[in-house]
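Reading through the structure tokens given below for one structure.
A single protein chain has been omitted from the complex, and every remaining protein chain is retained in its original position.
Here is chain A:
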Amino acid sequence: MSERRFVLLMLAPAVLFLGFLVAYPVALLVYNSFFEVELINPSGRIWVGLANYVDALTSKRILETAQRTLRYSVFALCFEFIFGFGAALLFSAIADRSHWHRTIFALPLMISPIVAGLLWRFLLVGDIGILNYGLTALGIIPDPRGINWLSDTDIVIYSVAFADIWLTTSFVALVSYAGLTNIPRDLLEAARIDGANAIKRFWHVTLPLMRPVIAVVVIVRGIDALKTFDLIWIQTQGGPRQASEVFSMNIYQRMVRYGDLGEASASATLFLVFMIVLAGLAYWKIWRTDNG
């Protein structure tokens, strides 16, 4: 068999499969976005051109949802990064004795967002949420009903991020730790001999060398946070009064609850394009820094 035919034959199943279950659905999504079409009757469609996109981009609810998704992602990402990177620095400070610490930190790595969401809802919810009792005992809030984490529309979008922060700090910590162990010891030693103190060594040696790792962690986690659905769904279903509705959820609701396949498709297409452009820009930037 010729080399060329062999390559094509080995690729064929994957190409056909991804073509049928990724490329074709994406094409169908874009196609649907130009029609007024109902979920229950997808064959009765009316061409409306860009009307769905105009509706999406001028809808107050959708724009609010987009903003909220960004706020949620930035909030979650900041804390995941601070906690995760801080933990990695601590672990690398006690290097050889951090084995058990890292093992415990690794345990949530593969836990489903559903479990994390459920767990944090239980910690935060109404009268029985133990977190408020803990905060009261520590004297941080006056009484256990002081903060309504999941029912106060002003803070709920941040409260639901706790589960995300808890779940993925371990990922940030362990990936950062792997990066830290790759920093050559002699570089830090040389800086020390030159009289740089711990803070200077961190700022001028560790941080610049960690830049690629940090960039990758921020991109991967940022993209995941923007796509969040299940973790918030299980905590609040987007409530109260849509105060914790993120972009994925808005698309889901418009498709399933309102049956508006056309508009849901237009938003989903915008979402898809935004994510690919964002990821592309981010990778391009890393690739350029790595090669320049």
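As a convention for this text, a contact is a pair of C-beta atoms (placed from the backbone, for glycine too) under 8 Å apart; a residue touches a chain by one contact, two chains touch by 3 or more; residues count from 1.
Everything that follows uses one rule, which is that contacts and distances are computed from a predicted model.
Engineer: Going by UniProt, what is the name of the one chain that was not included in the view, given "Maltose/maltodextrin transport system permease protein MalG", "SusD/RagB family nutrient-binding outer membrane lipoprotein", "DNA modification/repair radical SAM protein" or "Glutamyl-tRNA(Gln) amidotransferase subunit A"?
Structural biologist: "Maltose/maltodextrin transport system permease protein MalG"
Engineer: Consider the whole complex, including the chain that is not shown, and state which of A:Ile94, A:Ile140 or A:Ala190 touches that chain.
Structural biologist: Within the whole complex, the residue contacting the unshown chain is A:Ile94.
Engineer: Please output the residues of chain A touching the missing chain, sorted low to high.
Structural biologist: Against the missing chain, chain A presents residues 1, 3, 6-8, 10-11, 13-15, 17-18, 21-22, 24-26, 28-29, 32, 39, 42, 86-87, 90-91, 93-94, 97-98, 100-115, 118-120, 122-123, 125, 127-130, 133, 144, 166, 169-171, 174-175, 178, 216-217, 220, 223, 226-227, 229-230, 233-234, 248, 251-252, 255-256, 261, 264-265, 268-269, 271-272, 275-276, 279.
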